[in-house]
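One protein chain is absent from this view; the other protein chains keep their places.
The block that comes next holds chain A.
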Amino acid sequence: EDVGWAVVRVGAVWLGLVLALIVVPSALGVSLGISEAYMWVLVKTLEWATIRIEKGVKKPQPQMLKTPAANGIIERDETPMEKEIARLHRVDFEFSDIFYFCRKGFEAIVEDEVTQRFSSEELVSWNLLTRTNVNFHYISLRLTVVWVIGVIVRYCFLLPLRFTLAAIGITSMIVGTTMVGQLPNSSVKNYLSEVVHLTCSRILVRALSGTIRYHNKENKPQKGGICVANHTSPIDAIILTNDGCYAMVGQVHGGLMGVIQRATVKACPHVWFERSEVKDRHLVTKRLREHVADKSKLPILIFPEGTCINNTSVMMFKKGSFEIGGTIYPVAIKYDPQFGDAFWNSSKYNIVSYLLRIMTSWAIVCNVWYMPPMVREEGEDAVQFANRVRSAIARQGGLTELPWDGGLKRAKVKDTFREEQQKNYSKMLVRNGSIG
């Protein structure tokens, strides 16, 4: 019985501390400096670890740091097809032309630009998490000891803390929005709903030990606009709502997510679509257009890539979001993978194991850039506009641009692409006067 009481007392003290030190300050938007201190310790530790790893490597190389995987591991010859084949022309065709295609094929097999975007970014140096320990081997006893301490800290201290915070955050979100939803529509209701959303977002961001830096806040999305951003993980939405209120757009889910969706839509006009409605593109566009036309409604938040990419590049933007009209506010989000990998590889991990990985990382550190608004220009169609916005986001976030569709994560390339290449090649042959 005594043990039971002791446990309850410890639990109460724990909860009390959490509430006092984390929940209340974050609700008020005040910082006690605890996260800053934590980050400082973390950065110092990782720097020390990097130096030890560099010292420990015996190879006589001028530089330890490997080239980042984003730039590729093989040397690519970017000579266009015409030039390369013209160089080889001695026998008139295919005997030599096949070299070019053969080599391109092999390059693609060794490394292709697209598939590598669907797996986590490689780190330049180890960050003391087992999951990123791909290239790095045992170095020294001290490093291993630090790693063990890290594991204990992460799993025994940080994980329960974050879990508690997440639970508090989600519960208060559901309860808060339901209560606000009971009120009649008025400016008071809107104000209260914004307060609730912001507070809960802040608590959830603390639950992930998130350190977010917002740049160019003067460009923050205004009411009646559309906010588009690159997509890396489900957390993206929380990262953005931490600093402002948006109307979310998405499909209705079941389970806990569904409960949250149903509760929040009462307080704030989020746009949730049923599964069946998603297929009907005109219906979707119509609803979004109605929402945007009402200038008093919050800006809608859309991720045009349609799927999670690993934050080293921006893939094709689906044109649907750009056909709605209105002003587009682009936002670039770049995570720092050194502290924790935010990318959700949905083919490898389900949402629960993903959240577990996030909560046992060191922290989520990211930069958010708000960019000046863009509108569709005269004579520009939706696809060109989408590409323009995408280039701007990629440039700002320091990401590469790929014309490929994120849907390639699961589907195959359309045959039309291959036929394009064949057409180009045969056009070249015809031009060289090789026929008749």
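Observations on the structure shown:
The rule is simple: a contact is a pair of C-beta atoms (placed from the backbone, for glycine too) under 8 Å apart; a residue touches a chain by one contact, two chains touch by 3 or more; residues count from 1.
In the analysis below, contacts and distances are computed from a predicted model.
UniProt records the chain missing from this view under the protein name "Calcineurin B homologous protein 3", selected from "Calcineurin B homologous protein 3", "DNA-directed RNA polymerases I and III subunit RPAC1", "Electron transfer flavoprotein subunit beta" or "UTP4 small subunit processome component".
Considering A:Ala108, A:Val278 or A:Leu356, the position touching the chain not shown turns out to be A:Ala108 (whole complex). Across the interface with the omitted chain, chain A contributes residues 61-63, 67, 71-75, 88, 90-115, 119, 134-135, 404, 408, 412-413, 417-423, 425-427, 429-430, 434-436.
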